[in-house]
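Mind looking over this structure? Questions follow.
Excluded from the complex is one protein chain; the other protein chains are retained at their positions.
Letters A, B and C mark the chains in the order given here, with residues in each chain numbered from 1 onward.
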Amino acid sequence: MSTSAHPMLKYLKTQAPTGPRLPLILCPGCGAGQVLNYTLHAVDRILEEDNWPKEHFVFISGVGCSSRLTSHYLQFDSGWTLHGRSLAIATGALLANPRLKIIVFTGDGDAAAIGGNHFIHACRRNLNMTIICINNGLYGMTGGQVAPTTELGETTPTTPHGNVEDPFDLCRLAETAGAPYVARWTTAHPRQAIKTITKGIRKNGTAFIEILSQCPVHKKTAPVELFRRLREITVSKKDTDAIAAGKIPLGEFCNLDKSDWIARYQQIIENARSPEAD
Amino acid sequence: MYTFCLNPSYCKGCGICIEVCPKSAIKSSGRIDAKGHELPEEQDMTRCTGCKLCEIVCPDFAIAIASEESTEEVPNEEK
Amino acid sequence: MPISGSKHLIQPGNYYLQGAQACAEGAMLAGCRVYAGYPITPATEIMEHFARRLPQLDGRAIQMEDEIASASVLLGASWAGTKAMTATSSPGFSLMQEVISFAIMTETPLVIVDVQRPGPGQGYITTSQEDVMQARWGHHGEGSIIALSPASVQDMFDLTIEAFNLAERWRTPVLIMAEETVAHMREPLVIPPHAEITVVDRVKPQDQGIAPQDYLPYGHGEVPPMAIWGEGYNINHVSLVHYEDGTVTRYNARTHFENVSRIHQKIENHIDEITKVDARFIDDCRHLLICYGSVSRTGVEAVLEARERYGLNIGFIRLKTLWPFAEARLRALVPEVETIFVPEMNLGMMIHPITEALRDRCSNIISIPSLGCLHTPDQILARIREELT
Partner (left out) sequence: MPVNDRYEIRIAGFGGQGVVTIGKILGTAFSVFAGINSVNTQSYGPESRGGACRSEVVVSQGEINYPYVRHADVLIALSQVALDTYLADLKESGILMLDPGSVQTVTDADHFRIIKVPVAALAHETGGLKFQNIVALGALHAVIADLISEDALKDAIQATVPPDTLAPNLAAFDKGKQYINHHLKR
């Protein structure tokens, strides 16, 4: 038995004064842990290649299974915050210190339901943050209830007779709201996810990355089975025939250059502080 | 030559590592641990190409693929 | 702590400003550099002043999508090391209770101004003191709160600086329970020399020589030093019940009790240091009038008239701090009296803690309510005379 350990553990608080912090609290086969793994790989690459100080990285999350990723595991500054409010809190951090590299972990319920208004406005405002939305199509922490991303017709504890609502397409929502970088992958696309998250973090402005994920517990299905299904229900965004037939498109949906909130406001600050101003 | 290193206290036996391995170098051990998880084990590591997909997809940071010249060590444990 | 010199800060001198403007200028002198808000009458003037002035101080003001978001911005800004504030009015204050509760548990210094208007519902846009109980009890869960009650334009300046100092000193949210009356009135305002203004900044682990690997985000004493994002302390802010090191797993009732009671007691054990009470004509008074905020202006006028015109021996107390409630201070001040009058711009709210504190000093404690407008001195006087003659 070798003593080698997972390379990303260098970014995790495995041990705390009051005892060990790992294993993660998440259920076996939960996709949120995978997304954390992919994100840390992306951060690792950036730290290696970009010369950004590690102490400038801040991870913020709200409430829900996905948000447990910042609940005291990270060897980074972090905040495990209010349900739905993580993007407003990230906004405040950037107003105070625009040099921070903010990565937000959110879920479909956190981002699109209770935080839906904050979500569209964060995309519109275009502050420099990377929003990683782990979309498992349900409320895992409270018992698998219907979410704004649940498929039509699905039965859940709060839609026992079937869901009568259509789901949100979060990427189209983000793009329409004005986020300059929008992409979608699944937990079953690890290398693409790492590449996209790396790009998102490097992107100047709001990057929205949706990762479709699996909840084996509430789907009452083996993790491996759900993992396979994520590959089956998705296709490249270029495969328009398959998309027309109902498959979910994957890939980068937009990557625009536009000035961010801080840059625009900086102009106001400079005008106000110029010697010619009163 | 690569070694499949598993941290049994982190692993929850989800089996995704086995699913993603393109060379079937690892398999389920068939044994249930004290927490009820069925942990993976190596099947034939001579097949392993070191792609590290199992390490990357692991939701619980339980796997490390060490190459013979690997210098990776146990992470710094906080005091 | 000296104020960082900026030609853009309001300079010492005499001014004639609205309470809203005095509040914003006080905040900026105290070091506030982030403001987030959502427009609502009668609080909007505070935001408009910040929006105009903050860029001059290299600060940032933002209009958010709602009051929840506005208050949430303060959390992120505070954690990133900047003093931050928002102002709202009563309906918005209801929405901010979520953040207030969270800020208490995460021990986040921030300042929220509630320019109170009448409720319930949309109520009206005039003046009110109907949120004074919500200030203390509106947030879910335990946890003491600090709430100040300004009565003049000068107070709007002085107490805003004080609010920031208290927030930083005790690592806690502080509320300024203003009213439309004080936010909109214009009065002379004296800005003292900057060197005479005390500004308190939070204690950081660096200040106590605590290295990152030894840092406990919720430890090291009654008020934990607060690490700032971006400075290498790997701080995680959590609002789940936690140990000193921020660990949330291995829940147990004892840790829960220690965690929440420390947060509560760090305020409650220092009530005398935190609270301020003004008293006049207290010696040998037979009756007493207790009030707060702009009602204290009417109150003192009514008391003066009752004493001078009608020869009634009535004393006057103004609560400058509403919460924590200055019970011990009040008991030390108040002798046995026959009658206590409590005029408030609500149907009787602070009369409850007042009664609880003084029930053995007085058996006749009378509420003088008003809704939507400041009592006139004649109204208060009439009630006093009705009772005493």
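One rule holds for everything that comes next: a residue touches a chain if its C-beta (ideal position, glycine included) is under 8 Å from a C-beta of that chain, and two chains touch if they have at least 3 such contacts.
What you see is a predicted model; the values in this text were computed from it and never measured.
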| item | value |
| --- | --- |
| Visible contact partners (per top-of-document touch definition) of the missing chain | C |
| Selected residue (touches chain absent from view) among C:Arg53, C:Arg297, C:Lys320 or C:Arg383 | C:Arg297 |
| Residue touching the undisplayed chain, where the options are C:Ala103, C:Met185 or C:Leu216 | C:Met185 |
| For chain C, the residues touching the chain missing from this view | 14-16, 41, 125-126, 181, 184-188, 294, 297-298, 300-301, 304, 374, 376-378 |
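By our rule, only the chains that are shown with their structure count from here on.
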| item | value |
| --- | --- |
| Centroid distance [mean C-alpha coordinates] between chain B and chain A, Å | 26 |
| Cα-centroid distance, chain A relative to chain C, in whole angstrom | 37 |
| Cα-centroid distance, chain B relative to chain C, in whole angstrom | 56 |
| Residues of chain C touching at least two other chains | none |
| Sites on chain B at which at least two other chains make contact | 78-79 |
| Partner chain B, residues of chain A touching it in the complex | 1-10, 12-17, 22-24, 26-34, 36-38, 41, 187, 190-191, 194, 216, 222-224, 227-228 |
| Chain B - residues contacting chain A, complex | 3, 5, 7, 9-10, 12-16, 18-20, 37, 53, 55-66, 70, 72-79 |
| Residues of chain C touching chain A in the complex | 8, 33-34, 36, 55-56, 58, 60, 62, 64-66, 68-70, 72-82, 84, 98-99, 102, 216, 227, 229-240, 243-250 |
